[in-house]
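The next block holds one structure in the form of structure tokens; read it before the comments.
A single protein chain has been removed from this complex, and every other one stays in its place.
Each chain gets a letter, A and B, in the order it is written, and its residues are counted from 1.
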Amino acid sequence: MRKNIFRLALLLMAFAMLLTACKPAATETTTGSGTAATEAAATEAAATESAATEAQPEEFVFGMLLVGPYNDRGWSQAHYEAGLYVEENLPGARMIYLDRVNPADRPGTTPAQLAEELVAQGARLIIFNSDDMKDSSTEFAQAHPDIFVIMASGDQVWAEGNAYIPMDNMVNIMGRMEYGKMIAGCAAALTTQTGQIGYLGPLINDETRRLAASAYLGARYCWSEYLGNDPAALQFKVTWIGFWFNIPGVTADPTQVADDFFNTGYDVVISGIDTTEALTEASRLRAAGEQVWAIPYDFIGACEGADAVCLGVPYFNWGPAYLATIQSAINGTWTSSFQWNGPDWADINNLDTSAVGFVPGPALSPDASALLNQFIGELAGGLNLWTGPLNLQDGTPYLADGEIATDQQIWYLPQLLEGMQGQSVSGE
Amino acid sequence: MEGSKGAKLTAKTIKWISPLFQAAAFLLALSFTTLILLAVGAPPGQAYLNILKGAFGNTNSIANVLVVWAPLLLTTVGVLITFSAGLWNIGVEGQVTLGAIFTTWVLRLLQESALPPWLIILLAMLAGMLGGALWAALAGALKTFGGVNEIFGGLGLNFVATALTLWLIFGPWKRPGTGSMSGTLPFPETLWLPTLSGLRLSPWALGLALLAVVVVYLMLRGTRFGLRLKAVGKNMRAAYLLGVPTWQHMMASFLLCGLLAGLAGALQVTAVYHRLIPSISSGYGFLGLLVAMLVNYQAVWAVPVALFFAALNIGSIQLPIVLRLDSSLAGVLQGLLVLSVLLVEGARQQIMKRLRLSDESAPVEERP
Partner (left out) sequence: MDVALYDIHKTFGRVHANVGITLSVPAGTIQGILGENGAGKSTLMKVLSGFIRADRGEIRLDGRPVVIHSPSDAIRHGIGMLHQDPLDFPPMRVIDNFILGRKGGLLPGRAAAKRDFRALADQFGFSLDPDAYVDTLTVGERQQLEILRLLWLGARVLIFDEPTTGISAAQKEKLFAALRLLAEQGRTVLFVSHKLEDVEGLCHKIAVLRQGYLVGDVRPPYKTAQLVEMMFGKSVAMGERQPAKPGPVALRLESLSVEDDRLKVRDVSLTVHKGEVIGLAGMEGSGQGLFMRAICGLVRPTGGRVWVGDQDLTGRSYLAHKRHGVAFLPASRLEEGLVPGLNLTEHFVLAEERRSFFVDWNAGRSLARQRILDFNIRGAPETPVESLSGGNQQRALLALLRVPLDLLLLEHPTRGLDIESTIYIWSKLKERCAQGMAVLFISSDLEEILQYSDRVLVFFSGRVTPPLEAADLTTDRLGELIGGKGWPEKGGQG
């Protein structure tokens, strides 16, 4: 009997692992997904109804492949909502989507294969939403020259890029999150009491390096120009956990990393990962009476529920770019391009125009808020922090005095910048 | 004591009853799922029809199902070997990963060489099997010499395997330019395992998997080695007293399972993804454990049940696309299936126990 119980426990354990460990890309569990599905179905029904009453433009079906669950309150949800935005604003456009597109959730499948499933359902344009799907999107675009392809966050069709592959039917779209991170860095610098800012990084690659560096540049600027402090007195430390979210046993535990930051005098932690451990830890410590703050990432609503510690959130807004690009596919004005879209400086939080935004959080003091707006104004006015002199972390000159970084130099940033602490390249 | 009426508990009855219980479990899972579908207002009939069509609607989708089926069969029959020896080789997941890593490694080493591509692929796949076996040997050594339970050892090694994959992709094996979640640079098409024209299915992968099923079936059923493994699994002390060198057999079962898991990993690289990606194992190890449990450790049944899982996996793709149903539904169905099997298995054991209890107090009247 005891043996049976043991066996039962093992079975349950294996089952639990199936639900969690082997699905690294699934950041949300299945709780509540049932109701979400009905809601989605309801909105869908409503959308088709309203579409039916209008002038019946020709239908254009676009497909979207999401790496995570469509309701992950992060990267994938931002894309999903952009798709809904397109449906709303482009008569005749209809989205079909497939989420959890990753080999852990869908064993033995490739994004290219899944894209074909969407095409079989009538899609004439496919959006690949993640770096994971880069090779698959290339494979698919080359195999289906008649289908339009949007590869978000990729650089394959960037003629000036390092890995250029000409494909007429592909567009790369990415938001200039560098600005969002600069603003986040500035907010952190304006708030820190100790002069120590922690950056909770995911894995190390060109993208994550340039975002961490942007946050540093923003922080350093506001620290010295607005507060009049010595830039050398600012401590900015990056700790990489090793992945976009916590995988127990594989990555460093982000909760632990955030905790370590807060316990060693870093009173503001900027998150670069998909999940909100930094915010959660800050709230916990704040409840225990400590003066700490955090800045989440990705999703416009991330500050919710952490009013006391959230200084704001930089987020992506994919809707306008998707709308314009899909419009061009319908109009016949499509051209293969690499789009690296910045904020709308008139209003960075205008969801119809701005590709990147920053929502200030409730914990940002009025003084800091004013200075932050001043900083945003300066950026809008042409301030470019990617201007020399800047050295790489190991002291190698990166930009000479007065030299302005090219897009390539920023996109392919080889190291962190001088003045930042933390690992620059992965592998010991 | 109703259950005992008219039934003597012979091996034959047990064999006959077991599939009935499994069918009951399947029906139970199906009705649970139907209830859930109804609860979220989705049409169950249409949902099942879409799954069915998505899996078997055309040649292409059937081929896609078989692409999943092949590695899943390999891990399933692999863990059947360790199960026979009474071992829970949770580490099979990492063994698949290491198979993929070793395969990638050899492909990277030899892709520039003058060797004919078929030879490179062959060597790479052998290396993959070796990699899986080595990783399994580690779990086995921890178990037999270190006294570390294979479940904990295996879990630990799984984590290490995942970490190793990520490190390789973003470190030493980084693609030129940006290290990408998309994995290492894809290998040239000459180094892909040939597929049927227009399909993603490699007949080689399918052939190897089916061969593995046959070999494992024969091994467990018809060889002295298989019988000894079973004896070790069912009663290690008695097996030892009957003259079976126990730890050697446990180790051998680990190695064989690792070999098959490594082959699954090698197929993932050579036949499916053509590069190393972060979750290269696709969870086939855990899925294989699940299938092995569901088939009550009988190799023959692994064939249809693994096919069912593969079909569910491919067919359920249609749910979000066509019906806008949440895609976790397939996972829910899978989970329910496991839970029902657990429930039914529990009931079965209770009933068997009662039968046996009453049987013991009755005289045994089986004169040959």
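Quick note on the criterion: a residue touches a chain if its C-beta (ideal position, glycine included) is under 8 Å from a C-beta of that chain, and two chains touch if they have at least 3 such contacts.
All figures in this text were calculated on a predicted structure; none of them were measured in a lab.
In the full assembly, the chain not pictured is in contact with B, by the touch criterion defined above.
Touch with the chain omitted from the figure is made, among B:L196, B:A238, B:V300 or B:A347, by B:A238.
Take subunit B: the residues that touch the chain left off the picture are 1, 4-12, 222-225, 227-228, 230-231, 234-235, 237-245, 356-368.
Quick note on the criterion: only the chains that are shown with their structure count from here on.
Taken in their complex, subunit B has these residues touching subunit A: 36, 39-42, 54, 60, 64, 67-68, 71-72, 88, 90, 93, 151, 155-156, 158-159, 162-163, 166-167, 170-172, 174, 176-183, 186, 200, 268, 272-273, 275, 277-287, 289-290, 293, 310, 313-314, 317-318, 320-329, 331-332, 334-335, 338-339, 342, 346, 349. On subunit A, the positions that touch subunit B within their shared complex are 4, 8, 10-15, 17-19, 21-25, 30, 33-38, 40-41, 44, 69-70, 96-100, 102-110, 113-114, 116-118, 121, 130-136, 155, 161-163, 203-207, 242-243, 247-250, 412, 426-427.
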